[in-house]
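Contents: one structure, followed by commentary.
With one protein chain held back, the other chains of the complex are shown just where they sit.
Right after this comes chain A.
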Amino acid sequence: MVRPLAARAGSLLLTLWLVSALVFLAGQVLPGDVGRVMLGPFADAQAVAELNRKLGTDQPILAQYWHWFSRAISGDFGDSLSMRAPVAPFVVSSIKNSAALAGVVLLFLVPIGIGAGVVAGLRSGSLADRLIVLTGVSLSIVPDFVSGLLLLMVFGLWLAWFPITGAAPDGAGFWTSSYHLILPALPLVLNLIGYVARMTRAGVIEARAADYTRTAILKGLSPSQVLFKHVLRNALVPTVAVIATQSGFLLGGLVVIEALFGIQGLGNLVLSAAKARDFPMLEAGVLVMATIFVSTAAIGDLLQALLDPRQRRRNAP
């Protein structure tokens, strides 16, 4: 178990290093002189050159990369060009905002999605099953910005049950902040719920048809013991992997929902940094996003291995 884990961690670090190099290179390829971007078109050439010297942007690319990389691994991403302040606090606050939103999404998605999938799987072929599958598929094809806008209009505007903006006022507590996130979370829940339910349903159907389930039933175990100890434990393996992957997406890929509900998450941070040609912010944001994607995928694999002994054996030497 230790060696595969170490191998996995090694490949993870290699991926992140590659991403960091690519992002840094992409930043260099984009047109625009950093000093000129910061000082504007009317600054004189001398002032621009002086600033570039101060920032080190007049150095050879490898020297710049090493300078950036050596600081980045210790968590120092330098100063943002547009915000004229250290990048790290912006990244940390955007991760917090994204994580809060992802947390609320998972709070609804996991129990409802898995619950619906189990019901559909246990009664496969019934009206309830068809209803769940059809609803899930229909909801997943509605883009989140469309359902987001509809939900905003119905629950935010007409019924006024929820605040329109996802960002809670200054100094709001946990409950107020979570309340503000319900409306932004719903379109994402609706979008993903069908996927989670279908994965669970397929797992349940497969597990119920498996020999070990038949054996358990023949052993005379109660239906609930059969369900929780034998069916679900096996059926949920692929679902867990799916949820882990989706968590990565929830933490970094929600530009439209974040913009619509005014949430300053990671997606928004990277988008605005790209728009402002703010390379240090862009590089830090993309690197953090990549770290989240790669690590959530790894956590998914790990959970799958923990739940499924066969995979552990497969990975063993």
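One rule holds in what follows: a contact is a pair of C-beta atoms (placed from the backbone, for glycine too) under 8 Å apart; a residue touches a chain by one contact, two chains touch by 3 or more; residues count from 1.
Operating definition for what follows: contacts and distances are computed from a predicted model.
UniProt records the chain missing from this view under the protein name "Peptide ABC transporter substrate-binding protein", selected from "Acetolactate synthase small subunit", "2-oxoisovalerate dehydrogenase subunit alpha", "Peptide ABC transporter substrate-binding protein" or "Aspartate carbamoyltransferase". Of A:Val19, A:Ala72, A:Val118 or A:Leu152, it is A:Leu152 that touches the chain left out of the display. Although one chain is not drawn, the whole complex shows that of A:Ala167, A:Ala202 or A:Ile217 it is A:Ala167 that touches it. Here the missing chain is touched by one residue of A:Val105, A:Leu260 or A:Leu287, and it is A:Leu260.
Listed here are the chain A residues that touch the chain not shown: 31-33, 36, 38-44, 46-47, 50, 82-85, 90, 149, 152-153, 156-157, 160, 163-165, 167, 170, 258-262, 264, 268-269, 272, 275-277.
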